[in-house]
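Note that one protein chain of the assembly has been removed; the remaining protein chains are unaltered in position.
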Amino acid sequence: MNALLGLPLALPLLGAALTIVFRSSSVQRAISFVSLLGALGASIGVLVHLAIEDDIVVSRLGGWPAAVSITLVGDRLSALMLVIAGALLVIVLAFAIGQRAADERSPFYHPAYLVLAAGIGQAFLSGDLFNLFVAFELLLMASYVLLTLEGTDAQVRSGTTYVVLNVVESMVLLTAVGLVFAATGTVSMAELPERLAELPDGVQTGLHLLLLVAFGIKAAVFPLFFWLPDAYPTAPSSVTAVFAGLLTKVGIYCMIRVETLLFPGQGSTLLLWIAGLTMLIGVFGAVSHVEMKRILSFHIVSQIGYMVMGIGIGTELALAATVFYLVHHIPVKASLFLVQGLVERETGSTALDDVGGLARRSGPLAVLFLVPALSLAGLPPFSGFLAKFGLARAGFDAGQHVVVVAALLASLFTLVSMTKIWMAMFWGDPYPDVAEGRVGVLRHHPLMSSTTALVIVGTVAVALVAGPLFDYCTGAAAQLIDPGIYRAAVLGS
Amino acid sequence: MLVLVLLHAVVAAVVLSATRLRGTVAAALGIAVFAATAVTAALQGIGSDVPATQSWDWVPDLGLQLTTRLDGFAVVMVLLVSVIGAIVLAYSASYFEPGPTRVRFTGLFIAFAGAMTGLVAAADLFTMFVFWELTSVCSFLLIGLNDRSASARNAALRALLVTGAGGLCLLAAVILLQVAVGTTDLAELGSRSPAGAMVTTAAVLALTGAFTKSAQFPFHFWLPGAMAAPTPVSAYLHSATMVKAGIVLMARLAPVFGDLAVWRWLVVVCGGTTMVLGGLRAMRQTDAKLLLAHSTVSQLGFLTILVGLGIPGATYAGVAHLVAHAVFKAGLFLGVGAIDHATGTRDIRRFSGLGREMPQLAVMMGLAAASMAGVIPLLGFATKEKALVALLDADAGAATVVALVAVIGGSVLSTAYSMRLMRGLFATDHRVIDPEHVHHAPGGWLVVPVGLFTVASLLGGLLADAVGGWLQAPARSLDGVEHSSLHLWPGLNLALGISLAIVAVGAVIGWRVPDEVAASPVRVSGEQIFQRLFDGLLTGSKRITVVTQSGSLLAYLAVVMAIVAGVLVAAIVTDPLAGFDELTWSDGWMQLVVAAFAVVFAAAVIAVRERFVAALLIGGVGFACAVLFALYGAPDLALTQILVETLTIVVFLLVLRQMPRGFDAPPAWAPRVVRVVISAGVGITVAAFAVMVSAARTAPSVGETYAELSLPEAGGKNIVNVILVDFRGFDTLGEITVLGTAALGVTNLVRMARRRRRTASDAATAAAVAEAELS
Amino acid sequence: MNASLVVVIAVLFGTGTYLLLQRTLTRIVLGVGLLGNGVNVLILATSSRAGDVPLVGRDDTTDSVPQALILTAIVIGFAITAFLLALAWRNWTIDGDDAVEDDVEDRRVAKARQRVVTDVPDHEDVTP
Partner (left out) sequence: MIGRRSTILDQVDRMLFPLIVAVAIYVTFRGHNAPGGGFAGGLITGAAFVLRFLSGGALRVRRSVVTHPTTLIGIGLFVAVATAVSPLFVGDALLESTIWIPDVPLVGEVKLVSSTFFDIGVYLLVVGVILTVIVALGADPLHAELMGDGSEEVEP
């Protein structure tokens, strides 16, 4: 079991090395699939183990004692994240190949994609704060390359915003990690809670907030999110799908760790304020903009607010709901960007004014959009509804009525902006003009459409198996809420 | 019932995905499903004392389960939904032209019926909410069926947003009840008689949800707009079924919350206003379908008062009138649809002599309208009569008085507009200059359903005693009280007198009031409020977005850095100047000198205006830092720093040699003072916090363990190097991967730039060649 | 900790931030470079005291861990700088200028007049 824990990072890295050496695109594809599937298989193995045993798997790298080595820690949360991320990475890779966009144009698509995968895996598993910083750098550097892969003028411009902001984020994170070490003499996340708790209040506050700022930039919370809607829309949809689905979630994941492990406390009013503002201001942006990718990008921000809300409430139920929200949101958000890719391929545009009547043109495409869109807006019986229900329930349980009201309003506004896309692009006179009933993209790009459909089936499956899944999430929350469990598992009790 | 709901969904999906399916086959499939549902409901529900229950544990941890329970009321509602659904579906097969629209309609219609079946059979509030939202979505798609029409699209949006907002209120109510009472099961709620501020809030929220769905004032405006939908949709969704969802909800909750003053007054005031206002609006419509729509609003107000009050007799009358209304209103809608189909218009000012051209339709619709007007011996009379009796008998709180006044006023109006509708459609009116005539007689399938509904209204009235007997169980299942039955002839009493007076006065008004007077504008509308809110959302969010999303990287950076300084200030003020007492001046004069160099170089970097110089200066900063490292006891660090710094300068020079020598000065993003304040803030706070942190160390560093293990376990004397390749080799692995990836990124950017330049020059050449050939 | 390094930290962070808030991308890269050096000095100065080289067998050595961390940070910093410089170069090839432009779509939205999305006729009185 412990050996399995290393594979989700090692295999993609190995694959990355090989894809740099071998530049034939068919070989690269084979390598990518094999390594990502291997990583996914290992993650599933860990998940199954944890679902049955309910413990924490620890791997001490280099075989050194726990206090010395970097550890990989697989608890229920990280295993779940690994599996979902792994599955999404495989599917989106297939989509990208079907799209014949990015990987054909640059031999560096596959290496960068695999490095991204490794970085994401490492971020979920690392039990060492400095190593977490390194994981961030891995996934960030890979994301810089992916975002500027085609090197168009637009990509370079928005890439600049993205890169500079994230570089600054890295600096803040590095400062925070360095200062944490300076104050405690360790960067092991198992040892930190105890040592951090002994520090004077001021130092604790400063370190805590610095970490939150760093992860907040990555997660794109108010008022640190501004870069995201400018940066994401220029990449190919397959790249944006992964970014939207996974990168911000890494930030959320780290915020969960900060709030439950490093600075455990039951909830935080500050985070609730941030959550409310993030939800609303994000969705306001979505309501204002008139381009599909932009609208979807603003929704990323808005949805992040919900997860921050769960962290801010901080009860076990709230954490379970947050984890469930992560599980729901990753495939839903990714699938919307994939659908956007299909729309763009079908019509050549994603501006709301340029496209119309898609529902007449291609009913299945309309369904592919409608399901995740309604899920995102939180309508039953889709997964988004359950996720929001869980959070709202946790909020009322904890007496945090104001933020729940904000959340419900935000979901109404989400519905507004989703119908905006629907009414402009899917209803109305078919435009650009083509005969009714022509199903272009779905027929001619079976790989793109089937992978998109697969992700959407996944989102529906999340709703169907919500019972056992939420049960697992509750178990994950139980592990999170007591840092002693983590500590005991890593250091040995 | 859950299984049957699922069956609806499956059939709907099949119909929607089988694009080549013939419309009649699709309709037949749907009718089969409806029939199965109706039969099942009848078999399971009628005559059995223990209601059939079906349940699926969805998310046990959140207490979420889908449960249906076929009690008496549920059976009646399920029968209404599926029987009317089957008739309307049969009607629609003739109404629509063959083609994809018909199939799409059929699929969505079946899906909607499934959701509605689930809603009316729901045993707990959560289940009801789930199906509630599903009906909203289906109705959105059905209203927008003719999506090329802007008014249809916008009407669909309105309906969705208003009912969606109401749905959120209901959701909040569900959760509040879950938290406060611990259950959302309707029967359980009734038996626990909950109370408290949270429960009251939940009650008001649930009521608000019901009002949006059932088009109660001030949320009534979406319903007439929804008439942009094809007539079968209107007949089914917007009169017989979906709009009754709110009534169902109120009927279920009234026994629980009916005693709350706020509930009772909301029901009476909103229901009464809706009833009267809807009637007034109906009086000034010229489109027959819109007239019916407003009459539906009015009748919904009536039903709201009856079932919402939670008074035993009124509840019974409400259930009965609900059935009566569904039957006569569906018939009227389908009749108007048939006329529309035959003549191409619904404007009642343009008909003259239609009664002679379509006598059967005139008779049938006349009977249905009479039921609506409350004329004996039709079902509508019996139910209205019962309602008046109940309200008169109720203990005379102020609320019941208001309710009575509103019901009487509204009933007068409903007789009046019934009359107006019939006169407009069928009477011979010589003022009409160029009346519309029947272009092609409506097919049998457009007329027979109208007949069915008419017969039901008539028989229901004639057999009122028997029908009323059947409806006793449903009403009992709501409030657990025994009710007296309906009567065709109630005997001479006050209620009968009022009833007759209503019909008389209403008939006179309806016959007498000319169109011009009826069309006089009366404008009190929730619509403007909605419009203002919606526009406010758009403009407000744009304003906010323009401020937050300036699109300027520098603004974003400024915000981030200011926040960094801000959080550090928050930390520092809790313990100002902590750790400063432990500061020493320096570790020796060398360090002091080199530090001074570093400071001077750094300051020079921001002062110089030439790229090369700046690059060299930053190299100077790097070298100074390297020396500082060496002095601190870190030769590895110094060596690497020097090598990396050299390389950095090389890369800088490689890039900068292609750019202009000096920085041109683009317009500054913000006044210098802002930038200086932020920068100084960051510098000072970071340094001060660093002092604070370095003095706070409580435990020894892990480095001591490394030092012990380094030689014996890892076989190396240079601890730093052992850490890098051994203890923390994983960091190194990550670090070199980052480095390699960055190199790939650099070379990719350069390649892409070249490729773009090449394609651009190719394009330019091609253009030049083409131009040369042309000339 | 000693005051001379505190001053170095303050100056490096201050000047680095100042350069970040410029329109010229090259200067932003310079700012990142200064910040990077500032962070490295900060880590070393706050988490260890000056001492002898950390080799096995020596006494009074300085802490080895911050050095290892900084080594990693230096390399990553170089990777970032190299990529940023390539990006600056690529920016310059677009229009012979390496100034950071504002986002096009954001400005478009800011300028666009509020479009009336709901151009609905009033259903209360109009025949559809």
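Observations on the model:
Labels for the chains are A, B and C, by order of writing; each one numbers its residues from 1.
As a convention for this text, a residue touches a chain if its C-beta (ideal position, glycine included) is under 8 Å from a C-beta of that chain, and two chains touch if they have at least 3 such contacts.
Given the structure is predicted, the values throughout are model-derived calculations rather than measurements.
One chain is not displayed; in the complete assembly it touches the shown chains A, B, C. Taking the complete complex into account, B:726 is the one of B:185, B:385 or B:726 that touches the chain left out. The hidden chain makes contact, of the residues B:101, B:485 or B:718, with B:718. By the touch definition given at the top, subunit B reaches the unshown chain through residues 635-636, 639-640, 643-644, 646-647, 650-651, 653-655, 657-658, 714-718, 720-722, 724-726, 729-730, 732-733, 736-737, 739-740, 742-744, 746-747, 749-751, 754. On the side of subunit A, the interface with the absent chain consists of residues 2-3, 6-7, 10, 13-14, 16-21, 23-24, 59-63, 72, 107, 111, using the contact rule stated above.
Residues of subunit C that touch the chain left out of the display are 71, 75, 82, 85-86, 89.
Just so it is clear, only the chains that are shown with their structure count from here on.
Within subunit A, residues 130, 134, 137, 141, 144, 148, 151, 156, 160-161, 164, 168, 175, 179, 181-182, 185, 187, 229-230, 288-289 each touch two or more of the remaining chains.
For subunit C, the set of residues that touch two or more other chains comprises 20, 42, 46-47, 65-66, 69, 72, 76, 79-80, 83, 87, 90, 100, 103-106, 109, 117.
Residues 16-17, 19, 57-62, 64, 100, 104, 129-130, 133-134, 136-137, 140, 144, 147-148, 153, 157, 160-161, 164-165, 168, 171-172, 175-176, 178-179, 537-538, 540-542, 544-546, 548-551, 553, 555-557, 559-561, 563-564, 567-568, 570-575, 578, 686, 689-690, 692-694, 696-703, 705-706, 709, 713, 726-731, 733-735, 737-738, 740-742, 744-745, 747-749, 751-753, 755-756 of subunit B are the ones touching subunit A in the complex. Those residues of subunit A that touch subunit B in the shared complex are 13, 16, 20, 61-62, 64, 67-70, 106, 108, 111-112, 115, 118, 122, 130-131, 134-135, 137-138, 141-142, 144-145, 148-152, 156, 160-161, 164-165, 168-169, 172, 175, 179, 181-188, 195, 198-203, 205-207, 209-210, 212-213, 217, 223-224, 226-227, 229-230, 281, 283-285, 287-289, 320, 357, 359-360, 363-364, 367, 374, 379-381, 385-386, 389-390, 392-393, 396-397, 404-405, 408-409, 411-413, 415-416, 419, 423, 427-429, 436-437, 466-467, 470-471, 474. By the touch rule above, subunit A contacts subunit C in their complex via residues 130, 134, 137, 141, 144, 148, 151, 153-154, 156-161, 163-164, 167-168, 170-171, 174-175, 177-179, 181-182, 185, 187, 229-230, 233, 288-291, 294, 420.
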